[in-house]
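The other protein chains are all here in position, but one chain of the complex has been omitted.
Labels A and B are assigned to the chains in the order they are written; within every chain, residues are numbered from 1.
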Amino acid sequence: MIPLLEVSALTKRYGGLLACNDFALSVMPGSLHALIGPNGAGKSTAIGLLSGEIVPDLGHIRLDGADITKIAMPARVKQGLTRSFQITSVLPHFTALENVAIVAQIRAGHSFRCWGDARRDRDLTDPARAMLDRVGLGARAMTRAEDLAHGEQRQLELAMALMTGARMLLLDEPMAGLGQTESQDMTALLAALKGSVTILLVEHDMDAVEALADRVSVMVAGHVIAEGSFAEMRADPAVRAAYLGEAA
Amino acid sequence: MTLLFEQLLNGLQYGVTLFLLAAGLTLVFGIMGLINLAHGSLYMIGAFVAARTQAATGSFLLAVAAGMSVAAVVGMAMEATILRRLYARDHLDQVLATFGLILFFNEAMAMIFGRQPMMAAIPDFLSGAVTFIPGVPYPIYRLAIIAVGAVVAAILYGLIVHTRIGMLVRAGATHREMVRALGVRIGLLYTLVFGLGALLAGLAGAMVGPLLSVQVGMGDRILISTFVVIVIGGIGSIRGALAGAMLVGMVDTLTRAYLPTMLKMVMASTEADGLGAGLSSMASMILMAVVLIVRPRGLFPAHG
Partner (left out) sequence: MANLGRKRIMLALLAMLLTGLPYLADRLAMPDLVSLGTQIAIYAIAAIGLDLLIGYTGLSSFGHAGFFGLGGYVVGILAFHAAEGTAFVGLVPGATEAWVAWPAAILVSALAALAIGALSLRTSGVSFIMITLAFAQMLFYLFVSLKTYGGDDGLGFRRRNGLPWINPRDDVAFYYVCLLVLMIVLALCHRLVRSRFGLVLLGIKQNERRMAAIGLDATRYKLAAFTLAGAIAGLAGALQANLLRFVSPDMLHWTTSGDFMVMVVLGGVGSLVGPVFGAAAMVLLQSWLAQWTEHWMIVMGPVLVAVILLTRRGIWGALGGRG
């Protein structure tokens, strides 16, 4: 079996700072792979590089065997690689339903179509409604995104990412800013998704990582220093040293 | 060939004028995040006040001082009353409000000084010419402008590398929150920075009086050239402003000097004059288009 996402020797330098240094990672299809590390380890840069928002100086990214290193973000999404954002990033003036329906629209193409009321296009709204139900937002479909609670916005964010039809999801701290109950809900939601879509999860919430991850990679100073099961990582002396002083 | 040397110096001198304007505009944008269309109006005010002062007193130095200080005072008053309310607004609101200010200042100048263009005299101590190359005398006055520009560039460089204000510029517009953490009196600091920009605009206006006719609307045309300079150099960067100003100054001056002659080889003389003038006005924008294709963020993009 070949990895769905395979990253080798990825390097990105900002002036004197090596944000990503010979970064390597393999995510097997159907797995949930967690990427953890202390603040400033370069996890967000890694997500940016993998999603195509940032151009690497060196290295290769392969999706299902095909080299996508030089492909821009929108084209990577079309190939099945989608990211979510650490800072909630929805379309604030659209309703929850419109937020998801526009993803369905972009996926379908035809966005140059200039006639017809897109908000009443059932080809778009039906799958969007189904997706909102799936993430537990069905009852909030007609609420403007900016009026949703923070936890609901995170659910919406996930619904949008899923609606792209992604095979490979890059989730950048989906628990960020969530309360304890909301975190548990999100963990349950991700657990339900497991298997149907491959996920690379960047997360600080170690309870969630422990509950969800099949494999864990630990990133320090732009480099993956160790990889294995959650239990192995917890026992690894190098990992413990890196996390010393961090509430892990 | 001798003409070329003269034109290169002319280009340098026009570049210096553009730099004085671009530096202030890009400083204000870099620190306060404000796009100020009325910057050209400050240049115009400096020019009018200087020309009138010189006519009244006969003193060129007094005239320059008056032009600079009136521009600075008007600029700071404008900042304290109107512009500071715009810092938190989007760029569209900033553009429209400062567009309103341009309408006001243009009309105010017309009412105070009239619509007839004014011409200032070159002061005695800067009149005459020096001869670098035998047979090619060059006006001392234009050399003086170049010298002033060099001094200002050096002062700005020192300011940016060695002071707190400079640190703010280098940090860029995206780090404005950091500024608040420094605990300086932000309101006053902003007013002073704006005053500095206005002072430079006023200086530029006061110095061009003896070279160009001083008239209503003179600020608008140079404002657009200044925008071209900033886009070419990279917005928010003083170094970019300097490089962009020199490039635009040269390209504009050289095309203006040589394009009509070249066109006359291929078309009728009157047509060539008109088209040559038009094309040389467009030349800096064409340069901007080329820079955009190669480097969308300008030659010296600011951080962030």
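Assume a contact is a pair of C-beta atoms (placed from the backbone, for glycine too) under 8 Å apart; a residue touches a chain by one contact, two chains touch by 3 or more.
The shown structure was predicted, so the numbers you read here are calculated from the model rather than taken from an experiment.
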Write down which of B:L27, B:V74, B:M218 or B:M288 is the residue touching the left-out chain. B:M288
With respect to the chain omitted from the figure, which of A:R13, A:H60 or A:K78 is a touching residue? A:K78
In the complete assembly, which of B:L9, B:I31, B:A204 or B:V228 touches the absent chain? B:V228
Only one of A:R107, A:K194 or A:R234 touches the unshown chain, namely A:R107
Out of B:A108, B:L143 or B:L254, the sole contact with the unshown chain comes from B:A108
Across the whole complex, the chain not displayed is touched by chain A residues 51, 53, 72-75, 77-78, 82-85, 89-94, 98, 102-103, 105-107, 110-119, 121, 160-161, 163-164
Those residues of chain B that touch the unshown chain are 29, 35, 82, 85-86, 91-93, 95-97, 99-108, 110-111, 220, 224, 227-228, 230-231, 235, 270-271, 274-279, 281-282, 285-286, 288-289, 292-293, 296-298
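Note that in this section only the chains that are shown with their structure count from here on.
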Measuring from the mean C-alpha position of chain A to the mean C-alpha position of chain B, what distance in angstrom results? 48
